[in-house]
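Complex shown without one protein chain; remaining protein chains in place.
Per-chain numbering from 1; labels A, B and C assigned in written order.
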């Protein structure tokens, strides 16, 4: 079976998966204690009030019926309205998407060269000082929770030194208009993935550098770095590509911590809020979006894996 | 009396200045939020509603009632009709505020099919028989005699909107600020309303920014992105108090902190055990550890320093010996008790942790169980035996009527006593102020002796303000002068 | 590196095992040098002898660094609870009293540090081990299956697990599970599982497609030996790199889970929970965050350095 056919089959499966995730999430939110009415009632959980709210939100209809209605709407491209504000869900999503896309896109753009670079450097000088320093720094950063890192960076570089704005409150809707805003969030977002990916690249690189084809490529007079980057590196990337896909997935799902520390209202905040509010239509729509990105990221990573191990792609 | 007491090193004498854009940072409701003042629930929404709308009356610093749109009110015979006179005021679009607007607003809130927060407060009004007398007078008919009717006018969320208003994407109100622009989940920009009856605001523009993370609100003030940060933790306040980059304003007596014991079921149906709990609690340690010192110890009564508060009752101090003895007598030694807590309000988890430790010393095995923060209030209303509890400012009468009567809908302690209900009815049925005061004292004495609320403290509400911001006064959260931006100015 | 002239490389002295590495990538440039290459007799060069003794101290230090970094937290975790003594009465939260001040509920931080390692080490380690114990065989099975139906059957359900936002999953599990260390280990392992499967699958693909794998099959070798003995061995370096990092992820997942009411109580004596919960006082009383955070950093850095070393020692064929 060719890779194209494989990809097509996976995409078809993906549609099924997305619907399955949406269903699963629907079931999960149904099973969550309390519904939007209870949450809306807040600290005056008067029973009559709750049942009125339930009526108003049409939560008194059977779950299956609501689910079917939602699915029918989805098929027609209608995501419904938010339970809490009544605004169309599509609009709510559209507002949260751009910041997430900007953050995720820029992070990924920087992540690949930085983490691959660090991994390659550590592998090339394996056991040397640079390797140890890189290991210590990346693993050390990894072991600091995002929150702490974010807050310390803001305290130092934004509040104390004033180099960057501390948060994005009052920033233009398009974050790219004010690039200084993005520096600290990107640093925080990069800290952990750089570690996990560069460690995997390093491990793969060390194996690849010791292989016969690398030695032979050097014999063939190819320059040292060309051999490392064009010959050893592709062989080292398969696990890192998977991790990269996970990271992309994580980033596109919105990163609650960074979003809240820097006040960037993206999809993560939206998910957090709508789960807190049990705003099922918004949760559902978000999960469809996330499931789609997950399926896409996984497919891309799997295709990359096969491209990076062509022999395995050929079997069966 | 609203004692002006801004942050530490701000001179109070400086002259108010006109102009500028004031940016205030609040925790918010996310992208789903709306501007309907009657839906107001969060502090952010309350403050925004207050900026764009007016109530007929509001709470003063001691939670007594101060007139707002209503210039005066007088009870009819038998306390079951009330005549309210409106002052000359106008909505942002120039229309005057009329009695019809008031009736429309109250009808909207009290609508059977809807669930606005103030609905319960307004339940007493017989709207069908209430009527407008001319443009500026409303006569309210009540379903039964009620001396505390002004409390209703000041109820949380009882804002006056123009007649017919039911849609609030571009709200029009009579408040000091008029609507500018709105990005849900991000910001709301308001403009100075020159025609406000209480004098126009000093600042030209007011922008509400949303930052759910406390550190972000603080950083926004420190970094000059905002002038006012609502709701700081005590630890943050201590961190920045003396830094000079941010002034910390403490709004004392803003939040009651308590444990609510359910008196209708074991083990706390035993008054001895409740007594023991009252005695084993080390309130000052709780204030120190949980509130980081930002608060005062409580005396198992709601509304410290509010109107009618029973300040004369002796302050409880820890008495481990007697507590242990009482626990023994109640046969509860070593009993395992689950204390419900959650992240629903700040300090709950800490309070549970500290209290469990204290109880252990008296021989009770209290374990904290963390519940879901979003549904916490509904969960603890009827389930469990003891839970963390808190309340914002409201008149003591409202506290009693909503939480402590047999028919109260949010009775978290399940305190239901006919003789107590009777006392309450007597109190709200008399027009005699001294007699009412005596009755409230009676009720509080009973609650202090054997009630279900273990009120261990009153938390300060903490604000961070930029040194430029002047005129911020110390008023408990939810009262008129809290989060009020028409009387502050940028220096 | 061990061409006859390689002894002159300055860094060779710092790498006790360097002499065994066929670092051929850097090798052949010598041959292409325009002038005739002189390859002197290495055995006769005094340099090689001197190098061995001079490097000794440094080598020991380097070897020790990872072990010390890893050892200190481990020792505290293991012995801490015995050293902690009776709990002292609470003080003001975030007070800067000796030795490390107080935490968010006024407890002594040093005592909490002593008490807080055991759960971190046991829960996170157990959860990670569990995730690997289940994930690596699954990943291997999927890799060995190639692009067959088995692969889909194994991987697609796990994709579902990945696609459900973990926040939702955590809240959900919090509502379902009664809190307890066992449930916590399960939850953390479950959340980590799909990633472990995917990474081990990717790492095993190359070995799975190779001739040696076919030879093993032709030998009638058991699945276990083929997968774990051969493919598993060839992806060991990757797995070690991954586990060293993933452990930390598990640790903080435990902390956020405890905040949502799963597993540990939110005021538990646990390093990760301490870091999470004391963050409000980070600038007031930094030790409440710094002390546990440093221990976690030391543990993971030490672990990674030691693993790196062990893998390097294990050597390549």
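Throughout what follows, contacts are C-beta pairs under 8 Å (C-beta built on N, C-alpha and C of every residue); 3 or more make two chains touch, one makes a residue touch a chain.
Quick note on the criterion: contacts and distances are computed from a predicted model.
Peer 1: Out of "ABC transporter ATP-binding protein", "Anti-sigma regulatory factor", "Pyruvate synthase subunit PorB" or "Sarcosine oxidase subunit delta", what name does the UniProt record list for the absent chain?
Peer 2: This omitted chain is identified in its UniProt record as "ABC transporter ATP-binding protein".
Peer 1: Could you list, sorted by label, every displayed chain in contact with the chain left out?
Peer 2: So, spelled out: the chain left out of view touches A, C.
Peer 1: Among the options C:234, C:256 or C:269, which residue touches the chain absent from this view?
Peer 2: C:234
Peer 1: Of the residues listed, A:215, A:287 or A:301, which one is in contact with the missing chain?
Peer 2: Only one of A:215, A:287 or A:301 touches the chain omitted from view, namely A:215.
Peer 1: Which one touches the absent chain: C:111, C:159 or C:206?
Peer 2: Only one of C:111, C:159 or C:206 touches the chain omitted from view, namely C:206.
Peer 1: When the complex is taken as a whole, what residues of chain A touch the one chain not shown?
Peer 2: Residue positions of chain A that touch the missing chain: 2, 211-213, 215-217, 219-223, 226, 230-231, 234-235, 307-311, 314, 316.
Peer 1: List the chain C residues touching the unshown chain?
Peer 2: 2-5, 20-22, 24, 27-28, 30-44, 206, 209-212, 214-222, 225, 229-230, 233-234, 315-317
Everything that follows uses one rule, which is that only the chains that are shown with their structure count from here on.
Peer 1: If you connect every pair of chains that touch, what shape comes out? Choose line, ring, star, complete or other.
Peer 2: Basically all the chains touch each other, so complete.
Peer 1: Farthest from chain A by Cα centre, which chain is it? Let me know.
Peer 2: B
Peer 1: What is the identifier of the chain with the smallest separation between its Cα mean and the overall Cα mean?
Peer 2: Checking distances from each chain centre to the full centroid gives A.
Peer 1: Need the CA-centroid distance for the pair chain A / chain C, whole Å please.
Peer 2: 22
Peer 1: Using the touch rule from the top of the page, what residues of chain C touch 2 or more other chains?
Peer 2: 171, 175, 283
Peer 1: Identify all positions of chain B at which a residue touches two or more other chains, and write them in rising order.
Peer 2: As it turns out, chain B has residues touching two or more other chains at 372.
Peer 1: For the complex, which residues does chain C have touching chain B?
Peer 2: Checking each residue of chain C against chain B gives 87, 90-94, 104-106, 171, 174-175, 179, 258-261, 265-267, 280-281, 283-284.
Peer 1: Which residues of chain A touch chain C in the complex?
Peer 2: Residue list for chain A touching chain C: 1, 6, 13, 17-18, 20-21, 24-25, 28-29, 31-33, 125-129, 131-132, 135-136, 139-140, 142-145, 147-148, 151-152, 155, 195-196, 199-200, 202-204, 206-207, 209-210, 214-215, 217-219, 221, 224, 227-228, 232, 235, 238-239, 241-243, 245-246, 249, 253, 256, 271-272, 275, 283, 286-287, 290-291, 294-295, 298, 301, 305-306, 308-309, 311-316.
Peer 1: Would you pull the chain A residues touching chain B in the complex into a rising list?
Peer 2: Counting only chain A, the residues touching chain B are 32-34, 38-50, 52-53, 55-56, 82, 84-87, 92, 95-96, 151, 154-155, 158-159, 162, 165-167, 169-170, 173, 260-263, 265, 269-270, 272-279, 282.
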